[in-house]
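Structure provided below as structure tokens; questions to follow.
Rather than the whole complex, this shows some of its chains in their spots.
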């Protein structure tokens, strides 16, 4: 019979960059006992993103960072919401350009991620933050 | 025991801009009686987006609008799909750069949104539209 579980995962960041928390989610899936189901993640913030990306060559993430830093530069003169720092409005735009939700089916008691896929919290602010992700699991 | 509910929410727009409809979704969650669960929203259009963004300073949304208007300008000469107006193809590109689905866990009978998160329909067309969002709730 189908059941559900709710969790909250906390991801501490040291400022802008990618933080792999795939293992935390896989552990929750393992603990649920679900052989098949669906995992949904929601990031409770508007200046960071949830991103599934390549977990092999770290240069991929550095190139992503370089591209977004050029596309939405800190201190961009177009922006008027500047009271929270040069990196705040760019963080909101980066979040709008990416995602704050992820939905991943579970099969054989694991997330159906591809071989090279990792789940990242992408911190867009320069300062360290404590980020909260709500996790919903449903399955059997 | 897990149950589900299906709804359709209609969001009228007055043209390009952000329309907060968080309360409509929270009301559906309240009516469902679900203490825990999952809410999924799907926008049935390709020239508007669903966006979770800061609901405090309205300047954040104006800056988002300024950024996207510069990134994908109306009347962009690169585009050939121009028969429906200068703002039509930019609207499709904005939609591709953002999202048309949202999935948010429910805890303590409410969406697990962060303190500053609102759910917005982002209308990309200049003319008013009636936008339809299908809402699926599952929980208990």
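Order of writing sets the labels: A and B. Residues in every chain begin at 1.
One rule holds for everything that comes next: a contact is a pair of C-beta atoms (placed from the backbone, for glycine too) under 8 Å apart; a residue touches a chain by one contact, two chains touch by 3 or more.
Note that the structure is a prediction, hence the values are computed from the model and not measured.
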item: Whole-assembly copy number, given 2 chains displayed; value: 3
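In the analysis below, only the chains that are shown with their structure count from here on.
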item: Chain centre separation in whole Å, for chain B relative to chain A (CA means); value: 19
item: Sites on chain A touched by chain B in the complex; value: 2-4, 6, 8, 40, 42-46, 71-72, 76, 78-81, 89, 92-93, 95-97, 99-101, 103, 132, 134-136, 138
item: In the complex with chain A, residue positions of chain B that touch it; value: 2, 36-38, 51-54, 57, 59-60, 62-64, 66-67, 70-71, 97-99, 101-107, 112-117, 138-140
